[in-house]
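Right, I'll just put the structure down here and ask away after.
All protein chains but one are shown in place.
Chain naming follows the written order as A and B, and within any one chain the residues start at number 1.
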Amino acid sequence: MDMYQFLSIDLPPLLTAIFCSLSCALVGNFLLLRKMSLVGDSISHSVLPGIVIAFLLSGTRSSIPIFIGALIFAGISVLLVEVVKKLGKVESGAAMGVVFSLMFASGVFLIEQASARVVDLDADCVLHGQLETIFWFPPKVFSFLSLLNLPYEVFASLLVFCLISILVFIFYKELTLLSFDKELADALGFKPAILNTGFLIIVAASIVISFKAVGTILVIAMLICPPATARLLTDKLKTQIFLSLFFAVLTAIFGYFIAVFLPSFFNLSAVNIAGSISVSSGIFLTLAIFFAPQYGIIGKIKKTKKFAHKVIAEDILGFLFRVSEVSEESTDKLLTKKQLLVPFKGVKIVEKSLANLLKIGDVLKVKNSDGFEFYSLSETGQLRAKNLVRTHRLWEQYLVDEVGVKEDHVHDTAMDLEHFTDEILEDGLAKSVGAKKQDPHGRDIPEKD
Amino acid sequence: MKKISYFIILIFLLFLSCKNKESNSFSKQSNSKIKIVATTSMIGDLCKNIAGERGEVVSLMGEGIDPHLYKPTRTDIVKLNSADIVFYNGLLLEGKMIDALVRIAASGKPVLAVTELLKESFLLEPKEFQGQVDPHVWMDPKAWSASAVVIANSLAKNCPDSKEYFLSSLESFKEKIFKLDKLSETALNTVSPKTRVLVTAHDAFNYFGRRYGFEVVGIQGLSTESEAGVHDLEQIVSLLVERKISAVFIESTISKRNIEALIEGAKAKNHQVEIGGRLYSDAMGKPGTLEGTYLGMIAHNVSTIVKALGGTLPEEGLLQKINQ
Partner (left out) sequence: MFDNYFYFLKKLISVLTFNAGYNAKVVVLGATVLGLTAGVVGTFLVLRKRALVSDALAHSTLPGVAVAFLLLSYFGFDAKNTFFLLSGAAVSALFGSFCVSFISSKTRLAEDAAIGAVLSVFFGFGVVLLSIIQGLNIGSEGGIHNFIYGHTASLRAIDVKMIFLLGLFSIIAAALFIKEFSLVCFDPDFAKTDGWPVSLIDYYLMALVVLVTVLGLQTVGLLLVISLLIIPATIGRFWSNSLSKMTVVSALAGALSCYIGASVSSILPNYPAGAVIVLTSGFFFIFSLLFSPVKGVFASMFRRVSLGFRILLDHTLRDFYEEWEFSKTSTAIADFSLSKNKLKISFFQKFSLYFFRYVKKEKDKIYLTEKGVLKAQEAVRNHRIWEEYIAKFGSVDISHVDFSADLAEHVLSPQIVKELEGAIESSTKEIKESLHTLEKN
C-alpha cells in the first residue's frame, strides 16, 4: 500500500519537479553569469496575455495552444525589453519592469473582459502551478515498462531537460564566451545577437514548459537559487554547472518532503509543494551564503580575522626587532608586557596575537630571578622580524626614490605594505632600490639571509 | 562532500519515519464501510445523512473555505485516491480541482457530480456571464434534494448490500428538507415584497432568490476570483438608496471589505444600511455546531435574512420545528 501510494501520488510530481528544476538550473547558470537572472521573472509575468489569447482563439484549456501562445508572448516580451532599452535608453531593470507589468496588466484586463474565468483561467494558474494534481494509478503488478504510462507532464519536462542539455552541450563554448566576453565573441565571429536570441528562446521554452506544472514562482527560484548556491562554492564554470544540477535535484527532493511529510508530524495537511521547493532552494542558498568555504560570510570574517592577527603579530615582531636594534645592553632587549603593548594601545586582539606568537615560539617569555616576566624574540622570530623590517625599509626607500613620497610620510604606507609583500616582490624591491643600504631615515636595511 | 552525504541520509531517515506514520493514519479501517470523499462540506453533509453508519465520509473543504479558490494539497490527493467513491458539486464550482478530479475519474473510480440530475432548464445562467452556469445549487433546498438522490443512487449502485438502507435514509432526509423548505417559505413570506432584495458579497444566492421570490444582487460575480468593479458597487449603492433597503449581508468565506464600502457609499447618500448578519454561502459553519450541518446552515440563513429585513420567525426556531 505504502509503496503503491508513493508510486502513485509522490513519484510523478517529484520527477516533474526534479526535471523542471534541472532544466531551469542549467540555463540559470548562464543567466546568472550574464547578470540576467531577472529575465525569468520578466518572462513569467509576460506570458499571461499569451495564455488568455490562446485560450480565446482555441477555446480549450489543452496545453498545446496555450504553450504556443505563452511562448510567442515570452518572445514578444524579450523583444520589447530590448526595444525599450535601445529606443528609450532605459536601464535594463526599469525596461523589464515596464514591459512585464504592462503585459501582465493586459493579461488581467483580457481575463476580465472575456469573462474567461468561466473555466478557471486566471493569473493564479500561472503563479502557482499544480504539482499536486500530477498523479497516476500504476498497475498493481509493477514493472519498469509501466513507467511509460506516467502522466505526460513527467515526459514533457524530461524531454525539455534533454533538449536543453543537448543544446547547452553543443553550444557550450559559445555560451561561455557570450557570458564572459561579449566583445570577444563578436570579434571571433560568433554573432552574439543570433546566439543571444537563441539562448533567450531556450530560456523562454524552459520557463513556459515548467510553469504549467510547477508555477512561475518555483521557476524563478530554480533559475536563480541553485546556480547562485553553486557559484558561491566554486570558480569554475563546469563545476558550477554540475553543482547547480546537484542542488536542483537536492532542493526538489528536500522541498517535496518538507511539504508532504513534515506537516504530518504535526497532524497538519500537506502544504503547497511548489512553494515549499522554492523555500528549500532559499534555505540552501542561505546556507551557502553563510557557510561556503571561500565566499561564505563566516569564512570571509574568519579570513579577515586571521589576517588581522597576522598583521598584529608581525607588528609585534617588528617592534621587538627595532627595540633590539637600538638597545646596546642585552637586558634592554627584554621588554615587560606593559612595555611591549605600548604601541598597541586600543587594539583588542593583541593579547591573543601575542599568545599565538608564544605558542609557535617566535617570541619567548623569560622569568628573571625576581619573578618578573620579560618578552624577547626567539631565533626563528628574529629571522622573521628581520625580514619584515627589511621589507619595510625597502618599501620606504622605494616610495621615496621611485614614487616621490616625502620622507616623513612613508612610514605608515610602508607599515601597511609590508604585510602584503611576498618574497618575489621583496627581491624586486631590492633590485630597484639598488645598492642603498639604508632607508630614508638613515637606518640600516637588514641583509637578506 | 561528507556533510552532504550525511544530509542525504538524514533526508531518507526523515522519509522513512514519515512513511510509517503515514501508514498508520491511512490504513484501511474496516471493509464494511464505504469510503466517501466529498469536496464541499454541503455535499459531505448529504453523504453523512444518506450513508449513515454504513459510510465513512470525508469532506475536503472545511469551515470558511472558498471552493472557487481551493487548491488541492497532497493530503487531499491521498484522500481522493483512497476513496471508494467521490462526490463533487460540478458546474465548475471547484475551479482549481478539475485536473485532479479528471485524473481520478480516468482510473475508473466513480467520480460523480451531485448536480448531474438537474435539468438544463432548471439551471440559471446569469446574463453578465454568458456560458457560465451558476453552481450554487444548494441554496435551493428542493434542488439540493435532487443531489441527495444522485448520492443515494450511486451509493446503492456501488454497494448493493446496503441499497435498502440508503434509500430509506434518503426518504427521511428528503422529508426533512421539504419540511425546512416549507417553513422557510412561510417565514420569508413575512418579509414585505418591497424590501425583498438580498445584497451579498458575491452572487451565491440566485437559486435561493428564485425559490423564495427574492431579488438577488452580488457585488462580486459567480466566482470570487473576479475583482469587484467600482461601477458595480456604485449601481448597487443607488439600488439600496432607491429601494430603501436597510440591510446587506456578509458571507463567511469572503472578505467583508466590499460590503463595508457599500454601506459607506449609501451613508454618503444619507441612507442608513446595516450589516444584516453573516450568511453561510459557499461553506457551512463549524463542524459540531448547528450551522455545521446543511439543514442548520439553511435555517441560519433564512432566519438571519428574515430578522434583518423585518419579517417574523416561528418562536421555537426553524430547526426545532422540523424535528417536531
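The criterion applied here is as follows: contacts are C-beta pairs under 8 Å (C-beta built on N, C-alpha and C of every residue); 3 or more make two chains touch, one makes a residue touch a chain.
Worth saying up front: this structure is predicted, and the values here are computed from it rather than measured.
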Field: Per the touch definition above, residue among A:M3, A:L184 or A:I297 touching the missing chain
entry: A:I297
Query: Just one of A:V27, A:I66, A:V203 or A:I277 touches the chain that is missing; which is it?
result: A:I277
Message: Can you tell me which of B:K33, B:K179, B:R210 or B:K256 touches the chain that was removed from the display?
response: B:K256
Task: With the full complex in mind, choose from A:S63, A:S146, A:T197 or A:S269 the residue touching the hidden chain.
output: A:S269
Statement: Residue list for subunit B contacting the dropped chain reads 62-66, 69-71, 73, 75, 128, 224, 227-234, 237-238, 252-258, 260-262, 264-265, 268-269
- request: Spell out, residue by residue, where the missing chain touches subunit A.
  value: 32, 35-38, 40-41, 45, 84, 87-91, 93-94, 96-98, 101-102, 104-106, 108-109, 112-113, 115, 123, 127-128, 217-218, 220-221, 223-225, 228, 231-232, 259, 263, 268-272, 274-279, 281-282, 285, 289, 295, 297, 300
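Everything that follows uses one rule, which is that only the chains that are shown with their structure count from here on.
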- line: Interface with subunit A, subunit B side, in the complex: residues 4, 8, 11, 14-15, 18-19, 21-23, 25-27, 69, 71-78, 81, 92, 95-100, 103, 107, 128-132, 221, 223, 225-227
Interface residues, subunit A side, partner subunit B - complex: 1-2, 5-6, 8-10, 13, 112, 115, 117-120, 122, 124, 128, 130, 132-133, 135-137, 151, 250, 253-254, 257, 259-261, 263-265, 269-273
